[in-house]
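Here is chain A:
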Amino acid sequence: ASDYSIGVSNTVQGNGWREQMICAIKAQALSSGKVSDLNIAHRNTDAAGQLEDIRNLIQAGVDAIIINPSNPDGLNAAIQEATDAGIVVVAVDQAVSAPTAYVLSNNQEEYAYLGAKWLFEQLGGSGDVVYMRGAAGASADSDRDAGFHRAHDEHPDVNIIHEVFTGWQQDQGKQQMLDFLATGIPLDGVWTSGIDNVIVDAFLESDSPLVPIVGADNAGFVGMLSSVDGLVGAAVTNPGSVGGAGIALALNILGGDAPGDRTVLVDPALWENQTEEGKATLAAAENPNLDPEWPVSVSIPGWTDYSMEQIIACKGPGE
Partner candidate 1 sequence: MTVAAAEGPAIRIKRFLSEYPVVPLILLLAALVVALEVIRPGIVNERWIANTIKFAIPLAMLASCQTLTMLTGGIDLSVGTIATISSFVMATQVPLAGTASAVVIALVPAFLLGLVNGFGVGICRVHPLIMTLGTGLIGIGCLQVYQRFVIATGSEVPDFLAWLGTGRIWILPHSLLLFVPFAVAVVFMLRRTGFGRLLYALGDNENASRLSGVRGWQVFLALYALSGLIAGITGLLYLGLIKAPSLSLVEPRLLPAVAAAVIGGTSIFGGRGTYSGTIVGALILTVLTTMLTVMQIPEGTRRLLFGVIILAVTAIYLRLTEES
Partner candidate 2 sequence: MSDERIPLLEASNVTKIFGAVRALTSASLELFSGEIVALLGANGAGKSTLVNVLTGAIRPDSGHVRIRGREFKAASPTDARQSGLIPVYQESSMIPDLSVADNLRLTNTEPAPFRYWLGELGIGQLGLDEEAGGLPLATLRILDLARALASEPEVLLLDEMTAALPTDLVRKVLDVIRSQKARDCGIIFISHRFVEVAAVCDRASVLRDGRTVGNLAIEPGVEDRIVDMMLGGSIDAAAARKAKSADDRAPGLPRLSAKGLSAGTNLADVSFELHRGEVLGVVALEGQGQDELFEVLSGFEKPSGGFIEVEGNKVSFEHPADAIEAGLAYVPGDRAAALLMQRSVRENIALPFSAQVSAWGAIPVKREGERVAEAIERLQIDTRAQGEVRRLSGGNQQKVTIGRWIATGTKTLLLFDPTRGIDIRTKRQIYPLMRKFAKQGASVLYYSSELEEIPLVCDRVIVIFSGRIVDTFNAGDADESTLMRAAHGLALSSAEAA
C-alpha cells in the first residue's frame, strides 16, 4: 500500500536544522514508498498557531501527523482531537506530554549533559566557563539547562562566570562573545547551545587564546574542529534527520507494528578532536559542501534508509 497521507507541523522556519528535518521527512517518505502525499505546515509560529495547523491537518484528512512541538504541554487538546479521529501522532525532536502521542525525540537533556561533562573533564574538573544558552523561554533550552546543571553538579569546582542567551542567533552570539572577550576576564572554556562557529570566529578575530569549545554537529563547526589550529572542542550530535525517523515510526504504527513503549529517545553522540578515534569520526562526518547550518549527521541508523543524495535533493513523494 503506498497511499498514506502524512501531515507535518513545524513552527520554526529559516533555520538549517529545521530545514534538514523537513528534507529528511521528505526523503524518508519517498524512499519508504508508502506515502502518497505529504502535507507540510512549516512556518514561524507559537503553540496556538501549531494547534491551528494540527487542526487544519485533521480537517485535511491525513493518516498520521509528525510534529516538532513548540512546547511539550501546549498541544494536548489538538493531539487528543487527532488521535480521537484515528490519526497517528508522532512528536519528533522534543517530547509532548499528551499520552496518546508517540514520541521520537532527541534527548535534549542528555545533549547538554554529554557536552558539558566532556568540557568539565577537559578542564580537569575546575575552571571558569562561559555558558551560552539558546532562547530564553524555549522548552528545548530549559531541558538543556537541566542537563548542563546535572553535569555541573558532578563538577562543583567548575565556575560559571558568564551566562547569556544567544537566542540561537549568530550575530547576537558573536557580539556577546566579543563583548565578553573585551572585558579581559580570563576564561577556560565555552559551552554553546549550537551557536558555535561564530564563537570560534570571535576568538580568532580578537586574537584571544583559544579555549575548549563545545558545540553541535553543524557542518560549519565540525569543519572547524578539524581545520582550526589549536582548537580543542567537541560536537554533540543533534540530528535533524530525526524527522525522517518520525516518518518511519509513523509508517510502522500505521502498518500495525506499534512499539510497546510510546517514547523512543535518540541519544546524542559526542565527537571530540582530542583522541585519534574522535578525529577519525570527525573526518568521516565532515562535509564541507553541506550547508553550514545543517547538522552533518544526515541519517539515523535503524530508522532512516534514504541516501545522502536523496536528503540533499529534498524531494518528497509526487515532487
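In picking the candidates, the idea was that all candidates are chains of the complex that A comes from, given by their letters.
General observations
Everything that follows uses one rule, which is that contacts are C-beta pairs under 8 Å (C-beta built on N, C-alpha and C of every residue); 3 or more make two chains touch, one makes a residue touch a chain; residues count from 1.
Here the structure is a predicted model, which means the values were calculated and not measured.
Applying the touch definition to chain A and the options 1 or 2 in this complex singles out candidate 1.
Against candidate 1, in their complex, chain A makes its touches with residues 13-16, 19, 23, 136, 162-165, 167, 169-172, 174-176, 178-184, 197-198, 201, 205-206, 220, 288-294, 312, 314.
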